[in-house]
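This structure is in structure tokens; I'll ask about it shortly.
Missing here is one protein chain; the remaining ones are kept as they sit in the complex.
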Amino acid sequence: MKTPRFWLLLALVAVLAVGAAACGGDDDEDDGAAAPETTGGGDTGGEAVDCTASIGIMGPFTGDVAAIGQEQLNWAKFAVDTFNEERGTSFELVEGDTQLDPAQASVVAPQFVDNDAIVAVVGPAGSQEVDAVGGIYSDASMAFISGSATATNLTEDYETFYRVVPTDADQGPTVATYMVEELGAQNVFIIDDQSSYSTGLADSATAALEDGGATVSRESVSQDQTDFSSLVSAVADDTDVIFLPWQVAANAQLFGNQLAEQGKDVPIFGSDGLFSPDDFKVAGSYVSSFAPDITGLDDPAIQDMVAAFEDEYGDFGTFGPPTFAATTVVMEAATAVCEGGEEPTREAVLEQMDQTDLPDSILGQPISFTENGDINDATFFIFQVQDDGSYQLVE
Amino acid sequence: MDVDFFVQQLVNGLTLGSVYALIALGYSMVYGILKLLNFAHGEVYMFGAFIGYFVLSALGGASSPSIPVAPLLVIMFLAAMLGAGLLGVVIERYAYRPLRNAPRIAPLISAIGVSFFLQASALLLFTAQFRTYDTPQLIPIDTTGRIDAGPLHISLTRILVIVSTIGLMIALTLLVSRTRLGKAMRAVSYDREAAAMMGIDPDKVIVATFFIGSALAGAAGVMFGLVFERVFHLMGFTAGLKGFTAAVIGGIGNIPGAMLGGLIIGLAESFSTGYISSTFQNLIVFGILIVILLVRPTGLLGSPVLKKV
Partner (left out) sequence: MSRIGSDDWVEQQELRSEYYTGFTGPARKAFDRVGPGPRFFAFLAICAIFPFFPTVADSDFLIRVGVNVLLFALLALGLNIVVGWAGLLDLGYVAFYGFGAYMYAWLSSSQFDVHLPTELVIPIVITASAGLGLLLGLPSWRLVGDYLAITTLFFAQIFVELMLNLDRLTPPWRDEPLDVTGGPNGIPGIDDMRIFTIDFEQTRDYYFLLLAIFAVVVVGLYYINESRTGRGWRASREDPLAAELMTTPVNRLKLLAFAMGAAVAGLTGSVFAAVQTGVFPQNFEVALLIMIYAALILGGAGSISGAVLGAIIIAAVPEILRTPENARYLFYGVLIASLLIVVRPWKRVAGIVAAAIVFGFAAHEIVALIWPDVVVGVEDGGLGGLLDSWVLVVDDHETLVNFAFVFLVAAVLILTQLRGESRMLLLIPTIYLAAFVWENRLVAEPSVTRQLLFGAILVAMMTKRPQGLLGTPRVENPI
């Protein structure tokens, strides 16, 4: 009686092993290359500094948007490894998984506050999480800097909050102006994905578009929606542009495919959430981004870094590099404190972060903060997807 | 415009409904035999989709397949069905068989546990990255790959999905009604002890049922990947929920009911998006389903449960 079961199990193991092998295969080309030997974007190339501190990172490492969270985590790890190797510091990451759930975030935050080794936090990823933990961190004088929370009010509401990405209030008018002026859009169809990022941006864009004289129709889908073909069929024939302020680029690719499938020739305009040359490749669409495409930047240092990252971790989209920048800001601040001969405490790091002035960064622009904590000189760039899938800067 | 719009939405709904129907079939078959709601079914479907993806990658990927498209698709389907079937059998053996005589809620919770475990395993093994089948490279969606009749556009992929679903359902119906195994399955679902007394081994029949149901889910996974392209570790949850709903709507335990339920849900989603609003699509579909259940508590094709006193 044991034999058939045994073969059954063996067969199952074989099948799963095929799967494991196939997926393991395309993940690690293991040369063990962890960090490049170049100087990355933004460092001042000093000698080895003795600086030890822990940096907390909060993000959705599992759950619905685990892909985004894992990407942020990988870029943060990459940042710490690179920085430690170049500057001789000993920074460590402490992970806190929030699954983009504010309830979990409000448990991770006190945990980080209790951990005396943590001097600053990167994250959280979602605007609602910032709302849930803002008070906790502000009370503890702990600086926290996000690479993806874009709700406009956050920097105002919480003292110790910084971010390296522009707000929804910046992106909306920019894309609206482009659509009305450059693309001559009169009828715009905006579909949001029911996340707070998406609805905030959609609202901001709607207001700006209507100011510019265009008519806007709105719909929304959910992020785990499997099929957009019914919605695509319902796209009116006189639509000039479809604006998709989504977080999941793969969904937009599917939407674009289904548009083409049904013969609808309407261009898609995506927000920075769609900026992912590996996932979103619908020719003729536009994508906005708060940084020039880092894979298209001329700076060879940045290109080396991108190559090193891809070697170790694989493809990435748009949410990773800002987290890299955010982590670098924190490490630079802590290092500055150490170089001044002091212990990196939370208050010291917080003070130092106010004075952040990096001439260069992986985002292709210098980083410094306004009084509230927003990044200075936030501009948006608009790209068009070419036939071969590459992104071309158009504005 | 109206008729064409209607037909377009009809096709959309049928495609979606076919996938749901295949998943619902698995739920219904297992429920009919074991009176158990197999919550892990959605995860089996997800693994099927992943197996299809890996076979596709192993054979060169969508943009440069090393063998022609038709045999490639067949191999993908077979591999996914086999793998998913085996997974289903293993789940039954270890998570459900020890609970044959336990209170009804025990195998339910066990199923939830298996579902969680499989989801986490998928996250561990495959990482959170979205994989895509990249079907347009394989079966082009420009004019060569679709049928255009006026303003109607139906891609070959969708036709493939609908046709193969119909084929699988016909095969299943023939299996259940004409073969000895089918007879045994029906017998065990009516009365397990009596069937045992008639010389049918219920364990073997249950294993066969699980295998077939899970294989259908695996096929559904590959179909989903082909039409909707995105494969990720959480896809089983939503699809499982919808498939489960479809099975209940049609009358759980009832095979034609599962097919009907799947189609109803697919069409409801499609039409409510097209004619009412995409924002409230889920709300409308749930509302319709609640009304159906309240009007016919045992599902559309289900028979009222007779309780022996």
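To keep things simple, chains are lettered A and B as they appear, and every chain counts its residues starting from 1.
One rule holds for everything that comes next: contacts are C-beta pairs under 8 Å (C-beta built on N, C-alpha and C of every residue); 3 or more make two chains touch, one makes a residue touch a chain.
Given the structure is predicted, the values throughout are model-derived calculations rather than measurements.
Q: Return the single residue from B:G85, B:P107 or B:P136 that touches the missing chain.
A: Of the candidates B:G85, B:P107 or B:P136, B:P107 is in touch with the missing chain.
Q: Of A:G88, A:P102 or A:P366, which sits in contact with the chain we cannot see?
A: From the options A:G88, A:P102 or A:P366, the contact with the absent chain belongs to A:P102.
Q: Looking at A:S195, A:S285 or A:T327, which residue reaches the missing chain?
A: Reading the full complex, the residue touching the unseen chain is A:S195.
Q: One chain is left out of this view; which of A:A67, A:V80 or A:V113 touches it in the full complex?
A: With A:A67, A:V80 or A:V113 as choices, the missing chain is touched by A:V113.
Q: In terms of residues, what is the contact footprint of the unshown chain on chain B?
A: Residues of chain B in touch with the missing chain: 31, 35, 37, 90, 94-95, 98-107, 109-110, 112-121, 123-125, 192-193, 196-197, 202, 241, 244-245, 248, 252, 279-280, 282-283, 286-287, 289-290, 293-294, 297-299, 305, 307, 309.
Q: Could I get the residues of chain A that touch the absent chain, sorted low to high?
A: Here the touching residues of chain A are 2, 5-6, 9, 12-13, 16-17, 20-21, 23-25, 27-28, 30, 32, 61-63, 95-97, 99-103, 106-108, 110-111, 113-114, 127-128, 131-132, 135-136, 151, 194-196, 198-200, 218, 220.
Here is the rule we go by: only the chains that are shown with their structure count from here on.
Q: With centres defined as the mean C-alpha position, give me the chain A-chain B separation in Å.
A: The mean C-alpha positions of chain A and chain B differ by 34 Å.
Q: What residues on chain B touch chain A, complex-wise?
A: 5, 8-9, 12-13, 15-16, 47, 50-51, 54, 57-58, 79, 82-83, 86-87, 89-90, 93, 123, 125-130, 132, 135-136, 141-142, 146, 148, 151, 153, 155, 224, 227-230, 232-235, 237-239, 269-271, 273-274, 277-279, 281-282
Q: In their shared complex, at which residues does chain A touch chain B?
A: Result: residues 5, 8-9, 11-12, 15-16, 18-20, 22-23, 26-27, 62, 64, 66-67, 69-70, 191, 194, 219-222, 224, 226-227, 229-231, 233-234, 248, 250-251, 253-254, 257, 260-263, 279, 314-315 of chain A touch chain B.
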